[in-house]
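Here we show just some of the chains, and they stay where they sit in the whole.
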Amino acid sequence: MELAFSAGDITTLVQPLSAKGATGAVIRGFAALRGAQAGELSFLGNAKYRAEVADSAASIVLLPPGYAGEPRPDQLFLFVENPSVALARVCARVEQMLWPRPVSGIHASAVIAPGAQVAPSATVGPLCVLEAGAVVGERAHLQAQVYVGRDAVVGDDCWLHPGVVIAAGCVLRERVRLHAGVVVGSDGFGYEFVAGRHEKVPQVGVVEIGPDVEIGANSTLDRARFSRTLVGEGTKIDNLVQIAHNVVIGRHCLICAQAGISGSTTVGDYVVLGGPAGRAGHLTIGQGCKVDGQTGVRTDLTPGSFVKGTPGLPYQLEQRINVLRPRLPGLFRRVDELEAELARLKKSSAA
Amino acid sequence: MELAFSAGDITTLVQPLSAKGATGAVIRGFAALRGAQAGELSFLGNAKYRAEVADSAASIVLLPPGYAGEPRPDQLFLFVENPSVALARVCARVEQMLWPRPVSGIHASAVIAPGAQVAPSATVGPLCVLEAGAVVGERAHLQAQVYVGRDAVVGDDCWLHPGVVIAAGCVLRERVRLHAGVVVGSDGFGYEFVAGRHEKVPQVGVVEIGPDVEIGANSTLDRARFSRTLVGEGTKIDNLVQIAHNVVIGRHCLICAQAGISGSTTVGDYVVLGGPAGRAGHLTIGQGCKVDGQTGVRTDLTPGSFVKGTPGLPYQLEQRINVLRPRLPGLFRRVDELEAELARLKKSSAA
């Protein structure tokens, strides 16, 4: 894929508040400030890199309004409210080039059961399988080797990457994007212990995924024991995440890679769950909570909590404990010393 | 999938000890006590929800024998020894409707190498691949896009969900159920460091999975360096679990989501491993041990141990430490204060 944006193309895309300097370079790539070459675009997305702008060889730099420096010769500064968002807008154009809108229709190698419905504007790629009763909405894109089970629904404008599995009865609303290897609707992990064996508790509910949800590669979402496992509108889930049966996740949450949410847990809107974090089941995590990476949550969290550690504690307290941890061996020695001192003192005062 | 059970249908399925009340409602779904509507069945599976029975609008409620309340009008109480097991029996019937027994035979799109054997009663779904020497047993069900490698064996009544991979030479015994994306027989992680490079130690053993094992979506089981990686009869493994090479897992264990078992570890019968838990290699975890979520096991565990924390400690001790952790900053202050006090006391007693 060859990029070639003129200064004018970039200006049209980012709609800057103002500009300084000029460049005739053709933009062929993007790079961080420090490593950028002529012919590349860069940006100041994080104030801590401010000092690097002056030395950057990037032909175009996206900057926040307050930046005071001057561009080099053949360098263009574009001032925008949020350079990171502006760059995202340029990248969105690149993304269209990287992933051009596929031709609609069903690939000859796909296996479509009688009774499956595919909207005329949808694209069903090579070697996909659609079972009876499956429904694929308008402009939906099943890239390749995707499986859609019986009576499952793929909403309008969904994008399913290669190898995605949607099990029977599960529902994706509009604009859901699932990366390669995501499994929606595997059985929940439920057994009754009867006569020395684990007898399976059938899992006959479904998974329902709200509009504008994105889920990362090889993540797994279990179907409910009955009723539904739910992921709310606009929530974004990273790679290798496990969502257990009967979990209900609110809207606009961020769930980082390798996190796991145990069965029947309720997660409020706007919650952020850091990396690998274990959570006991049947919990309620209130709206706007932040759970730091590697935090074990064992109790309900009130809205707005920020917790860290195992078991999870308020963030400030956990930070304080983490500062003290390396001093624990010293604390033991100090208590040894105190005991010895006190014994001496008692002896001498008894004398 | 439309459910429609009469009160008589449910009574026949759960075989209650006794009943109270009556309902003419058609049962179209299941729900928790609190959220249930008329036309739904609910159950008291956990004593802590006992108070919710009286307010439940469920048309049928499965209850333990000791429950004393009275049903509402048009509500039926069915008393059973274990409401959870009784519900499982109803759900098993629903499961048969959700996943009807597939028609046996090999789908036209499947790719079957010469020399693979498929039992006449087995079902090999669309776009499956069977290599030479692969064997698929009676009534086995390869749902779709499943891969069975050279000389691998899929036992009678196994059920392999879409995208499952069984690598060359691996063996599944009877009634093994593998959810989507499970990989059986990837190479173990073994290298020798020679002349500044990691030289691969070939992994030429297999994986053998005992009867009645179930494994969750996207879990991975590595083939042995030589001989076999083993999973014992009746063991249940959740999603995204990693079983390393040469691990031997006993019978009737429960291994929760995102757990990992390091190479050459031996796990006894009836062991329960909680969520994300790291384990050093070459360990022995005794029969009936419980390892809490996020627990790091670094030493052998004697049978019946219940451990928690990193590194794992006896459960009661770890709980005690967890209660004390938030009080650590206070403890440091108390020791500061003791030292100051003692210094004052020494000074004054010296005076």
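The chains carry the letters A and B, assigned in the order they are written, with residues numbered from 1 in each.
Criterion: a contact is a pair of C-beta atoms (placed from the backbone, for glycine too) under 8 Å apart; a residue touches a chain by one contact, two chains touch by 3 or more.
Bear in mind the structure is a predicted one, so any value in this text is a computation, not a measurement.
Peer 1: For this file, with 2 copies placed, note down how many copies the whole complex has.
Peer 2: 3
Quick note on the criterion: only the chains that are shown with their structure count from here on.
Peer 1: Quick one: report the Å distance separating chain A from chain B, using the average Cα coordinate of each chain.
Peer 2: Whole-Å distance between the two chain centres: 25.
Peer 1: Which residues of chain A touch chain B in the complex?
Peer 2: Within the complex, chain A touches chain B at residues 109, 111, 127, 129, 145, 147, 149, 151, 163, 165, 167-169, 181, 183, 186-187, 189, 191-192, 194, 196-204, 218, 220, 222, 225-227, 240, 242, 244, 258, 260, 262, 276, 278-280, 294, 296, 309-311, 313, 317, 320-321, 324, 327, 331, 334-335, 338, 341-342, 345, 348-349.
Peer 1: What does chain B use to touch chain A in their complex?
Peer 2: 1, 29-32, 82, 84-85, 87-88, 91-92, 94-95, 98-99, 107, 109, 125-127, 144-145, 161-163, 179-181, 212, 214, 216-218, 234, 236, 238-240, 252, 254, 256-258, 274-276, 293-294, 309-310, 322, 325-326, 328-329, 331-332, 335, 338-339, 342, 345-346, 349
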